[in-house]
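Note that this complex is displayed minus one protein chain, with the remaining chains in position.
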Amino acid sequence: MNVTRRNFIKLSAAAATAASVGINFPKNAKAREVIDKWVKGACRFCGTGCGVYVGVKNGKAVAIKGNPDAKTNFGFLCVKGFLAYKVMYHPDRLKYPMIRQNDGNFKRVSWDKALDHVADKFRYLQNKYSKDSVAYYGSGQCMTEESYTFNKLWKGGFRSNMVEGNPRLCMASAVGGYVTTFGSDEPVGSYADIEKSKCIFLVGSNTSECHPIIFRRVMRHKLNNPDVKIIVCEPRKTNTAKIADLWLPVDPGTDLAVFHSMAREIIKNNWHNEDFIKNNARITDGKNTYDFKKYADFVDQFTPEKVEKLTRCPAENIKKAAEWFANSGATYTMWTMGLNQRIRGVWANNLMHNLHLITGNIAKPGADSFSLTGQPNACGGVRETGSLCHLLPGTKPVANDMWRSYVEKAWEIPEGTIDAKPGFHTIKMFDNLGGENNPDKPIKGMLTSTTNPAQSLPNLNKYLKGMEDAFLVVLDIFPTRTTQLADVVLPAAFIYEKGGVYGCSERRSQLTEKCVNPPGEAKPDIWIAAQLAKRMGLEKIIPWSDDDSMTANEKAWTDYITVTKDTEHTLWGAKYDRLKKEPAGLQWPCPSLDHPGTYKRYVRGMDPMFNHDGFKKLFNKEIPSDEKIYFYMDKKGEGKANIFLRPYAGPAETPSAEYPFYLTTGRVIEQWHTGTMTMRVPEIARAHPNGYLEIHPDDAKKYNITSGDMIKITSKRGTNILPAVIVENSMPGILFVPWFDQHIDRMINFVCNDAVDKGSKQPEFKIAAVKIERISGPKNVADRYVIENINSEFPGV
Amino acid sequence: MYSKDFYFSVLLFCAALLISACAVNSQNFSEKNADTKMKKAAEHPIEMGNKDCSECHSEMTPDLYKEWEKSMHGLAMVKCQVCHGSQDNFVVATPNETCRGCHPGEYSHNPKPEKNCSSCHLEHSFVYHK
Partner (left out) sequence: MIFSGSLVTVKENKLENVKEFLKGYPQVEIYTSSENKQNIVVAIEAESDEKLEELCKTLSSNENIINIAHHYFHFEEEVEEIEKGNKQNISLKGFGKKKKKQL
């Protein structure tokens, strides 16, 4: 008997013995490796872009582990990614296409019937009303190939720019910031700068819970290099601040003053980098250019003492932050929604970039002004493919005649097909969505995928009726608040059931290969899009209707990288075969098969666009050969970035006599967005079975609130009832509610503000003025509430 | 004398008897030793309800909880349920496959794969201790 068999027999004997008397038997790795194959992919959640391997056994996903070769996470995962696969086999998975009947209930139908119904209805609406009467609302969680396909179908096929996506709600201001400051979207550097930095500034981000694996890298860097300074600027002192050397508390919406004040301190103390500013930047207000003195004079009014009065951020802290920021040698800033979900989100982004430009903390190792993306594929799938109402693939505007014409040629459609006029941004789109009987609502139909607007839009009360009245087609994997308002529900495949590319915050595209088949009759979005195109006579536009999702994906991807191959976003070197082999994906610009991808943009020797003839010819770019750092997307063609003179502006709503509190919203590590997936995973649901209201002890005392009491929270727009959690996290006067709970009483977006940034059109989720009222003692609301029944109704709609 | 088959059957029959006898014997013994509550393999001693583990354990097992909080897992917010599961899949001794999820490199280069990770990386500080 050979050794292995002998060992196996002994192991079985021991295991059986242990089991018979209830002793926990730790599994022996060698004898019990049960995985058939490990398939490379990306994590389903957050913009970090962790690399994973999905363990498949007998055609089922049974395990996930991190990819140790991935340059984002180095093998680590957070609890969400770690348990993602459990979501795939949940009994609530939607498996069959359904059409809502007259009695209000859904009836299962065949795919043919469902697709015919949708195609017919879309065609009817487009013919009767206008080509813009049917909209697409996508998601930063769809695969790049899917978003690209729907975008092409709508803009190239229907000739309609009514294409939007939920990144409008999270990243639009960051896009606005990058485009106005540098001329091009997305960061200059990469996560790799973390380990090279000397000072890390975390602002408007609860990194420890929202980008846990990035936080882990920051934490490790600090533990290994105690001299590295960590500054956190946030209204809440979250778990992130545990590793901070300095916390800058700041009233919601007032941080622009803090950034101006930091700039003032830097200039006053002569800590700014005059040479860098002279060579690489200009001072502008968006219209005119000024000299540096004008900027210095402008920020001079923002003395730390004055700003302390305005923001409650201690003057000493501002001064210290400015000193560390300017003098560290390499400062790296990261932010997310705290700066983006604001009516002055673009300005907040500009001011962050300003600080980096005036101190020369950009385009060098360890230094960058880095926007953390919230969703796994907002960058790759929506921003880069131009799946927003005003863009085309390559992130160039539809209004740009040259680019429109170029794309038309690439798509082989007649010149003039693509509409030059942008469509409606998200809030405007939903504001104009309604029934056929409502002449004020020009958008009569909508197809939405992988997002849950009936819970994720701010000021929900305003938009629910429109969704209910319109012809709403929803692609999703579970029943949600949005399927409750849908007319047609199409069961979607999950990422590991279809495969595709995700592009994360650091410009890195990673391919997930299909691991297993979807359940029931669920289908990938890309197949659904192709089928609709076929039925609407647009098969030429979407010639990839293959049943095999990876085949269709590859065709769509090839189409996409062909169109964008001479742009600064080029992924021409990231052909599918290569992406399959690359252990860590590829960062654009990646112009050729032998190019390793780009760690840092705008630096000669690191950025291939300096020598990219196709790019320079197409866009008439001349890059002087002696320039080491050159912002070649500068609209003025001078290779300079813009240091913006932005006035101070506060939030849309500030506390008043009637609404005396600030409400801010956010996330917790376990729950993702509206909890449709994570609330269905037992380990995760247990950590946070319900939404809650964080309140400062001083405020709780004033209102006679003790822990667990039920509180009614009200804004001008709506109300919630939540249990109180008394913590000293925030400053007094600031309340916090996480937004993952689907329960009708605890969907905080009923309360949130839909006022939008004038430039980016991104809503101000982060700030609302509210009042509170204690309505009762504690109630058990640890529901782990999920919408299980597809036929359940949306209360009150 | 008797056929091979006969001996074979007797052997099997007696072996079966022997096994069941021993099983009964040891069950009696285990029952005596493991108190009267005969647990199923891996069960949380009381109903968890919908509570987060920390709600009880921060008070019931404060030293353990503090140890975890100060550890890398605490800082990274890898909470109890990530390693120990929820009500239905509760485990006391976390199997190495769970650790593999976030530590795949270490798992595949484990110098002692037959041992449980926690036998050297002591819970809940996770400090390496030989």
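Quick notes on this structure:
The letters A and B name the chains in turn, as written, and every chain counts its residues from 1.
The rule is simple: contacts are C-beta pairs under 8 Å (C-beta built on N, C-alpha and C of every residue); 3 or more make two chains touch, one makes a residue touch a chain.
Computed from a predicted structure; not experimentally measured.
Residues of subunit A that touch the chain left out of view are 1, 6, 9-18, 20-26.
Convention: only the chains that are shown with their structure count from here on.
Inter-chain centre distance (subunit A to subunit B, centres taken as mean C-alpha positions): 39 Å.
Within the complex, the subunit B residues that touch subunit A are 23, 26-27, 30, 34, 38-42, 48-53, 75-79, 81-82, 85-89, 91-93, 95-97, 100-105, 107, 110, 113-114, 116. Within the complex formed with subunit B, the subunit A residues making contact are 18-30, 53, 63-68, 75-79, 82, 208-209, 212, 215-216, 219, 239, 242-243, 669-670, 682-689, 782-784.
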